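Omission of a single protein chain aside, the complex is shown with its protein chains in their original locations.
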Amino acid sequence: MAAVDLAPAEIQVLQVLTIVIFAPLVSGGIAHLEARVQGRRGPRILQPYYDLAKLFRKETLVPDEASWVFAVGPMLAFTCYLVVPLLIPVLTTYPLPLGYMGDILGGGFILGLAGFSVAVAAAETGGPYAQLGSSRAMTFGALIEPSILFITFTVALVTTTDLPYFEAAAARASLSQVVRPAHLLAGLAFFLVVLSDTGRIPVETHASTLEFGMIDEARTLEHSGPLFALLKWGSAMKQLILYVLLINVFVAPWGLAGSRSLGAVLLAIPALLLKAFGVGVVFTGIDNSFSKLRLFKITEFMAAAFLLAILAVLVLYLGGG
Amino acid sequence: MGWDLLVVLIAPFVVAVVCWWAPVAVGRALTVASGALTFVLAVLLVPAATTMAAGGWLRADALSVVFLVAVAFLYATTALFAVGYVQPAGDIDTAARYNRRFFAGLNLFAWSMAMAPVVNGFALLWVAIEVTTVISALLVAIDDTDGATEAAWKYVLIASMGLGIALLATIVMYYAGSSVFGGAYDLFYPKLLGAAGQFPAEVVRLSFVLAVLGYGTKMGLVPVHTWLPDAHSEAPTPISALLSGSLLAVSFYAILRFYQVTVRAVGPAFPRNVLLAFGLASLALGALYLASQRDLKRLFAYSSVEHMGILAIGMSFAAPIAVVGVLLHVLAHAAAKGTAFFGAGSVVRKFGTKDMDRIRGGVGALPWSGPMLVLAVLALCALPPFGIFRSEFLIVSGGLSDPRDAIAAVLVVLVTLATLGITWFSSQTMLTPDPLPDGTTSGETSAWIVAAMAVGLVALTVLGVHPPGQLSDLLTRAAHELGTGS
Partner (left out) sequence: MPLTLLAAASPPPVPSTVSGVSEAIALVVLLTEFAMLRAPLSRSQIRLYAFQSLAVSALAVFVAATQHVPELYVLAALSFGLKVVVVPAIVLRLLRDARVDLAASNRLGVASMVLLAIAISVFGFFVVGSLPVHSRSLPTPALGMAAAVILVAFLLVILRSDVVSQAVGFFSLENGVSVASLVVAAGLPLIVEVAFLFDLLVAVVVFGVLMRVHHGRTQTLSTDVLDRLRG
């Protein structure tokens, strides 16, 4: 069979579609695994798809005080989550045409815009839990920002650009690149950032909505119907995007398609899902080993992430790290 | 002629071990004998040229002998004083145990302080000073009181952290040397001094600053002196005398060794400025704190801080006469501070308290040690004809011939301030004609104490009026070693 080459634009669309289609699968798989580890039967792996289908059929209830922002927020967030996969190495080792549209900082801004629009949509409903959730989310999001910045600086110092493709290429280049402290520190710091941004232990209990500790879960309490479906889907996509960044840039940038052939690109999809599931296994282990931090102690967690990120930069500054 | 160094190495240690097991009277006698022997040996080393022993591990040049004499003298007089002073309360067994531990510790402490000037090399120097720290920390805590416990913990913690920095300084100095000598070599002094001119300047500067910070912690330089007033006031008085008179001097010796190498590597300006900064701070703070003391021994502790400041400032003057003054000051301060602490011990024995507000009419109560204490305090204030007058005179005259002569003026002002603080005490507690508190009769508590103080004052007078020719010679040679000469 002759190798079929895909056009770069097609690969780009395929990247977005991968994230969109398979995000709920990853979510469901992790939830199922977590339940199994805890000794329960757990939901079906495809459960999130059924949930989304059900939600799209339901009606939307809008609070009296809400305005157009209430509806626009989830849609804007979903659009942002559609844009980000264009910029990051999801399936391929080489940058795609639109990949130069934004670097890590640009991707970070777009993700931040998504989070902001969800928070605003929640805050302007006037519901107490939604406002609680959005204010907490914004605060802790601000606290984790310095760490993300310093991780970006580390990537920039190592590869002289801050496009994620080059960091991945550098990591693939030789063993010495993987072992160097800056890479390890930045990877570890980003791991903590992902823990924080996807709302997992020790920052937030992913599985329930406890009033004392919920941050991201609270923001979506006022939405219903298709808007709620978009929010859930978007949050699953955000989770997969962050996993992709963690895996394909820092931890395990192997298994990506090196060429444009259809076979290589299609093989990259299950490779990605396997790796994402592996990250999910690690997160499940953390979930079941540690307890959630009390809210005011989350600053300790942020400080630890910041420490790792800044050490990465310092080690590079002295030359050779 | 290395045998005397070996005897100095072995004798006090052996005596310490014997004191632990032997009956108390034997221990006391041996301590006095050992002190006298060490002093005699040190004096015998005065006219000698550089002595080596034990295959090069021990080395006594002029600078070492100066400090060895200071340590040995105070060892001998403190032994005398301790025999008269140490009378522990409690039943026979407790008292005997305390006695044995105390005298064993005293000998061990003096042994470690005698070691530091005569070992060869920066590494062994660090080891010796670390040994002095651990032994003295245990001795500070030997009187089981709240104050002693607190002082001992502060002392061991702060001094050990300082010595950690000093270890880093030693390692950095090793690195400076490794640029000339390669990867593996030992840190003996003659080797480093010979090649110091080729060491990288930045590294040596860092090493010197770390050494001043680290060993300065043990010397009592401000701002790392915070353990000093507590430890010197809460320790048993013989130990306080040794701490103030000898241990601070030995730590200064360590800084001087680093100074020797640094001067040859980067020139005299940088180390002098560093020492000047710390010296001025110590002198100023010591003088200021002196005025507000209520505790007798704490007063003398701050006076030690002040005098260490004077030593550091003296080293920062360019004239060689100032360096001679500094070395003479080391000897004179040992004698004077020792005598002052002996007198304080006598007063505390008599009146039962260290609180100066409750002590009145000291001269009346203690017909011998009282006036001698007053003389010792005046000697500390640089009154002629005592040794400290001569040494401070040399320092100030060296300072006045320095281009930055304003510093000498500041020194004189601050010393005057300190004088005011400390003579206030002596007039308040000792010279008032108040009647004695109930229950105290006039008379000495022990002849040994009087004897120790008398020896100290005689030594001070000799140093002030006419130092022996060989001693002056030794001081000049040591000053020459410290300068940019060989």
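Letters are used for the chains, namely A and B, taken in the order the chains are written, and counting of residues starts over at 1 for each.
As a working rule, a residue touches a chain if its C-beta (ideal position, glycine included) is under 8 Å from a C-beta of that chain, and two chains touch if they have at least 3 such contacts.
Note that the structure is a prediction, hence the values are computed from the model and not measured.
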item	value
Residue among B:Asp61, B:Glu234, B:Glu306 or B:Glu481 that touches the chain left out of view	B:Glu234
Residue of B:Val43, B:Leu193 or B:Leu206 in touch with the missing chain, whole complex considered	B:Leu206
Residue of B:Met161, B:Ala447 or B:Val465 touching the missing chain in the full complex	B:Met161
Missing-partner contacts on chain A, residue numbers	94-95, 100, 157-161, 163, 165-166, 169-170, 174-177, 179-181, 184-185, 297, 299-300, 302-304, 306-308, 310-311, 314-321
Residues of chain B (touch criterion as defined above) contacting the omitted chain	123-124, 126-127, 130-131, 133-134, 137-138, 141, 144, 146-147, 149-154, 156-157, 160-161, 164-165, 167-168, 171-172, 174-175, 178, 182-187, 200, 202-203, 206, 229-230, 233-234, 289, 292-293, 298
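As a convention for this text, only the chains that are shown with their structure count from here on.
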item	value
Chain A and chain B, separation of their C-alpha mean positions in angstrom	66
